[in-house]
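So, chain A:
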Amino acid sequence: MTALPALPVVIPLLMAALLVALGSHLHRRLMDLLALLTAASVAGICAYLTYKSSQGAPIVYWFGNWTPEKHFALGISFVIDPIGGGLATLVAFLICAALLFSWRYLEAVKSLYHALMLIFMAGMCGLCLTGDLFNLFVWFEVMTASGVTLCGYKSEEHGPLQGALNFAVTNTLGAYLTLTGIALIYAYAGSLNMAQVSQTLITHPPGGHLVQIGFLFLVAGFLVKAAVFPFHFWLADAHAVAPTPVCVLFSGVMVELGLYATARIYWSVFASSFHASEGALRTVLLTMGVLTAVVGALQCFTQRHLKRLLAFSTISHVGLMFIGFALLDSDALAGTAIYVIGHGLVKAALFICVGILLHRFQSVDEFELQGIGINSPWTGLLLFLGAIGLSGIPPFTNCVGESMIDESAKKMGLEWLSLVFIFAGAITSGAVLRIGARIWLGWGVRDEDAISRGSQKAHLGPETEGSHRRVPWSMWVPACALLLIALALGEIGPLRSATRTFSDQMLRTADYNALVLEVTPMPSAVRLDPGEFDSSIGKQVIALAIAVLLALLSLFPNVLGSARKSLGNLVDLALRPLKAIHTGRIGDFVAWFIFGIAAYGAILLLCTK
Partner candidate 1 sequence: MNDAAITVLQVMTLVLVAATGAAVVFTRQPAHQMVGVSFFGLILALMFLLFQAADVALSQIVIGAVALPLMVMLALGKIRRQSIEQHKKEHSE
Partner candidate 2 sequence: MKFPLRQLLFFAGAIGMAILYALAFAHLPGPEGLRSMYRDVINLQTVEQRHITDAITAVNFDYRGFDTLGEEFILFVSVMGALVLLREEKDQGGEKVPDAAWPARSVPPGDALRVWTLWMTGPVVLFGIYIVVHGQLTPGGGFQGGVILATAPLLIYIAENLEVFKRITSHEWIEIAEAIGAGGYALIGLIAFFYSKPFLTNVIPLGPGGTNINVLSGGMVPLIDLTVGLEVAAGFVVLLYAFLQEMLVKQGDQ
């Protein structure tokens, strides 16, 4: 254990440096192989670390051997608990899938692509495992810098550049506010280690609203990363233009890492000093979650650019995950963790399907592709499967998570939250079903006008060279594997009880502090039972039914007859403000950022008793 916990970060960094140094002399396949091996070994190490930490207490690892002196943290620590470790495993696993997918995909890539992917992975793993506030910021910046570059990788086109610009500016602004938060906390507590700060805040509670404002500033950057309303604008632009393997990572894990960091900061640093204003914080987080889920879902349904559509669906689902965290309860957090995994796998598979379409037909425009999918039926099957998965129906993994969040919402008397889940699940799933039906079944009215209007907008340059007749195995295998795992994972019996145990462990701040600062070893986790849950699948079936209905209605609006027009106007009226605020202009995004932080801050302070 003297080496292992550092390796998920160190191996990819070293390999990236090696690939850059040898870059021009290596064969493309060799680089693919090296990168893939690195990602696979990191996945293995993370899985082992997760297993290890689930057997006893979290693993605490002090870089430079700077163990706490008289219970004061001098250095930087990794604190690996099953939730953080599990997320790091998901990161490495999705990197594997993305690298495998790009085996034949970005054929024209130079050596830098692999190095960038590996550094991106190191940044994400570091973020999952670290136990230090400033270190969190450093990995956040590593992620942003490599993410922006990957997003603009095809810099020959103007689309990617616009997406990368919005990504860079919004995330950087968020990062500066995060740094301001770190400075505030350091000015008060005089340390950067999460456990140490938490301890200090307990023993010397600060006056006034320092805790609330410090928390809000500290997580601002991560809220931007998590694409919470109204900081979500950059995400759609970045997704629409990034190369597909990069989209897989953005949607599959990067966005969720924003949520993870927020949850980690809350539970490891602030939870015990938030007692008085826990209710206020719950209000704020629920507002964020519900707004994000609803806005994302509505926007999702109106898109015709497939990547943008999936990006908005990610925003909507992140909103749902935020609701899970917002309940500030162990069971809901466990549900959120499962939901993150389930959603990450399904969304990654869906992006790969879109990537296959782009590979074969050089387009990601729904209308242009109408009926064309008949030539690759298997991709269609995968896409439909993924679409059903989004609605949260069993046996998909996210269904398990959803039911756990539901259950804990019910206990708090917030039953209405399950309506939000049904709403978001149905609409996002319906949107994907609609594109599936149009592309593979050729359903829907063919609108030549729309094709010519949109084809320029949605045009993306080819990401591949050579034959486009067949779908190479390196593309469909990852998609199949991801969906199969998403299906199988939900069936594992102990998943529920294990995750409940883990999240209960994450919430025990006092034990965590004592463990990190080496006061006492952590008592081994209390094994929890799977907990009560509503095993009926009525809600999910309703969601799926609504999804199918929505898809059909949007494909064949004529069946509504005379009601069509008034209904269309109504929908239009509801969506117009949403479209109006999503201008694509960076100045507006920044104004929304300031306004959003101030508004959430106001709610937080006003609701504090």
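Regarding candidate selection, all candidates are chains of the complex that A comes from, given by their letters.
Following the convention adopted for this analysis, a contact is a pair of C-beta atoms (placed from the backbone, for glycine too) under 8 Å apart; a residue touches a chain by one contact, two chains touch by 3 or more; residues count from 1.
Predicted, not measured: the structure shown is a model, and the values here were computed from it.
Within this complex, the numbered candidate that touches chain A among 1 or 2 is 2. By the touch criterion given at the top, residues 2-3, 6, 10, 13-14, 16-18, 20-21, 23-24, 61-66, 69, 72, 74-76, 112, 115-116, 119, 122-123, 126, 134-135, 138-139, 141-142, 145-146, 148-149, 152-153, 155-156, 161, 164, 184, 186-192, 200, 204, 206-210, 213-214, 216-217, 580-581, 583, 585, 587-588, 590-599, 601-602, 605 of chain A touch candidate 2 in their complex.
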